[in-house]
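Omission of a single protein chain aside, the complex is shown with its protein chains in their original locations.
== subunit A ==
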Amino acid sequence: MSEKKEITKKILSLLQTLPKEKIQHYASFKNSQIARFQNKQLLETVSEKDLKLQYIALKELVNDKYKNYYKLDDKIFKPKANPKYYERLISEINGEKKESLFTAFRTVVFGK
């Protein structure tokens, strides 16, 4: 039981490190999982092995294991059709650079 508590603690501290979502969605992965792993009743039904697997899976995701394993290059990140597509999208999401009326109009007319 103490081992399970230890893993749960690790999962919760890992979940706390997740960045806040930049766009408001109908549900937050971080918050819902924190609430779930704090529920002691639910955790009693889970085996230690499965709890450990949840921790491993979460750790792999936080450590960007698959992003680094399946590395993509500029062919994808700077698409020929619209090389600044992702750059503009991310700066808009981060709130760094807002689309002006002129740039928005240009996008509608020329598509990029």
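Heads up, the rule we're going with is that a residue touches a chain if its C-beta (ideal position, glycine included) is under 8 Å from a C-beta of that chain, and two chains touch if they have at least 3 such contacts; residues count from 1.
The criterion applied here is as follows: contacts and distances are computed from a predicted model.
The UniProt record for the undisplayed chain lists the protein name "Ubiquinol-cytochrome c chaperone domain-containing protein", from the options "Mitochondrial ribosomal protein S17", "Cyclin-Q", "Ubiquinol-cytochrome c chaperone domain-containing protein" or "Ubiquitin-like-conjugating enzyme ATG10". Across A:Glu3, A:Glu21 or A:Glu99, the single residue that touches the chain missing here is A:Glu21. The missing chain lies against subunit A, touching residues 18-19, 21-23, 25-27, 29-30, 32-33, 35-36, 42, 45-47, 50, 53-54, 57-58, 60-67, 69-73, 75-77, 79-82, 85-86, 89-90, 93, 111-112.
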